[in-house]
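The next block holds one structure in the form of structure tokens; read it before the comments.
Just one protein chain is left out here, and the rest sit where they should.
Chain naming follows the written order as A and B, and within any one chain the residues start at number 1.
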Amino acid sequence: MIDIIIIGGGIVGASMAYELAKYQLNVTLLEKETELSFGVSKSNSGIIHTGFQDDYNSLKGRLAVRGNFLYREISRLLDFPFIPTGELVVAFPGEKESIEEIKENGDRLGIPGIEIVDGEWLNKNEPMLSKEIEYALLGPTAAVINPWEVIYAMAENAISNGVKIYCDNEVHSIAKINNFWRVKTYQAEYESRYVINAAGLSADKISFMAGIKCPIIIPYKGEEFILDRHADRLTKRIVFPVPKKHTKGILIIPTVDGNTMIGPTSNEVTDKEDITTTKKHKDEVLKAAQKLAPSINEDLLIASFAGLRPTTREGDFYIKEEQNGFINIVGIKSPGLTAAPAIAEYVVNILAENTTLPKKKKYNPKRKSMPRFRLLNTKERNTLIKKDTDFGEVICRCELVTKGEIKEAIRRGARTLDGIKFRTRSQMGRCHGAFCTSKIMAIMSEELEIPFDKITKRGQGSELIKRNEL
Amino acid sequence: MDNKKKKKFTCIICPKSCELKTDGTEVSGAKCKRGKLFALQEFVSPLRVITTTIRYENKNNFKMVPVKTSRAVPLNKTFEIIRQIKKIRLQKIPGIGEKIPLKNLSEKTELIVTGE
Partner (left out) sequence: MNYKKYDLIVIGGGPAGMAAAAGASSSGVKDILILERMPGLGGILNQCIHLGFGLEYFKKEMTGTEYAARYKKIVYDKDIEVKTSCLVHKITPEKNVSFVSRDGEFTVSAKNIIMATGCRERTREMLTVPGTRPSGIFTAGLAQEMVNIYGLMPGHEVVIVGSGDIGLIMARRMTLEGAKVHFVLEILDHLSGLIRNKVQCLDDFKIPLYLEHELMEITGKNRVEAIRYRDNKTGREKVISCDTVLFSVGLIPEQDLLIDSGITTGNGIFLTGNADYVHDLVDNVTKEAEKLGRSIN
């Protein structure tokens, strides 16, 4: 019998798996998509917030601050980039009071290093920002990550410590039988003592499946736009306007990979699958970003995407053991990415109230990142090529990704073109896959022993080609 | 020129793309003789060389072999010819310039391999 089933392989589910892997427990994670991180967690701003924008009284505020702290150690152990850019909340004339309030809130949360800086400081340190900005609140603890990279890192570590992860496994029924839960997916059936519901946008649905009431999830769409590398160094720090009621506003985000991102919008939508981007919101984002940094213009846009925040009317995170071993993690909107490791810790504490949780005697705390040819020096590159000549065949010329890396990504579980993209950065460069897609498909076909027409962008239904043989 | 029968074509023989007019006997607009011939032919029945690929595959090797018809064929026979080409199975990878016979066609033509 399984001890714990985690439903959902986003950042929350992955954090749960990573955290629970430390204990003598039999843990299984079920994910409906073809790969982990294909839900909300792949489409966000990638910011590890300081936490000061969330109320000091709220659960999400406290967990965000704790999460921010935990990421430092985790990024070191799991070998993923965590770039401590810091953040600025900028005040235009008349807005100084708002940032003072945020600072006060931040002080109550115990966030280190926050201070208010003036126009002169900004001029010197962030010269691309609008000269109309008078003050800004500086939060040095903010950072950026690649969310999918964190999820894959956590999952790889968890797997190495015995956690089972099954993708393409959509849960459709959950029932309490005596003292265990029977969880059915379209592919298989599982029994376990605990169920942890980390199903993101579907968390309410999963809870109702088990016959348990919980807050209803309302999706709030956020559209984001990526600027070309030429615009990198636009700002060194993440830049926020003074927050509005439902959101932190439209930001400038220096990403891990050296691009700049602008967004997100925030609009309530009815469809949990509505990830369309619109002209209206593109214009809205551009206008808002230009207000912060006037040199931003439409010609710099090279890509766009949208994600849905799983929001509840109540607003705060809803994390609770409901009855006999069913734990709900519901309403994990922003700062969910930031809080995730702290959410996992929080849930383990809930579990520890009723059971003893002995730690594993043999535990592997580490995980090595994928080899990144582009980031190596000549000597390291040649060592790699000597070991495996596939590292000498460049497949994605824009990001200098080699065949060796594509094969390694597949070895680590990539099953789709998006999965390979997230793990290697291939298809993400200037040509957006025009040069490398066929070559990657050929490698996938060979390594996974599947015909070309079974290769998908992100799972069944998104096959790239219609027919194999001309 | 007989205005009733007059038809207009854009010459595709060379990139100059002359605008041609013809009634089936006279041609205007052509900058060269090949264009004139093109217009006269186009007036009766357009002819085109078809280019496509043939699949070669065995256990460890695979290649799309590019081919063209050895002469221009009537445009309205294009799909008939393509269907015949699709039936061909190659036993080995042919060299550039090699000829591949085409059978059971109302038009007589063969294929010429255009790639190495």
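By definition in this document, contacts are C-beta pairs under 8 Å (C-beta built on N, C-alpha and C of every residue); 3 or more make two chains touch, one makes a residue touch a chain.
The structure displayed is predicted, hence computed values, not measured ones.
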### Message
By the document's own contact criterion, which visible chains does the hidden chain reach in the full complex?
### Response
A, B
## Note on the structure
Touch with the missing chain holds, among A:57, A:123, A:187 or A:382, for A:382
### Task
Among A:159, A:216, A:269 or A:303, single out the residue that touches the unshown chain.
A:303
### Interface with the unshown chain - residue positions in chain A
225, 273, 275-279, 282, 301-305, 378, 381-382, 385-386, 389, 392-394, 397-398, 400, 402, 430-435, 437-438, 441-442, 452-453, 456-470
### Query
Which chain B residues would touch the chain omitted from the figure, given the whole complex?
9-12, 14-15, 17, 46, 48-53, 55, 62, 64, 66, 68, 75, 78-79, 82, 96, 114-116
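Definition applied: only the chains that are shown with their structure count from here on.
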## Note on the structure
Between chain A and chain B, the Cα-mean centres are separated in Å by 54
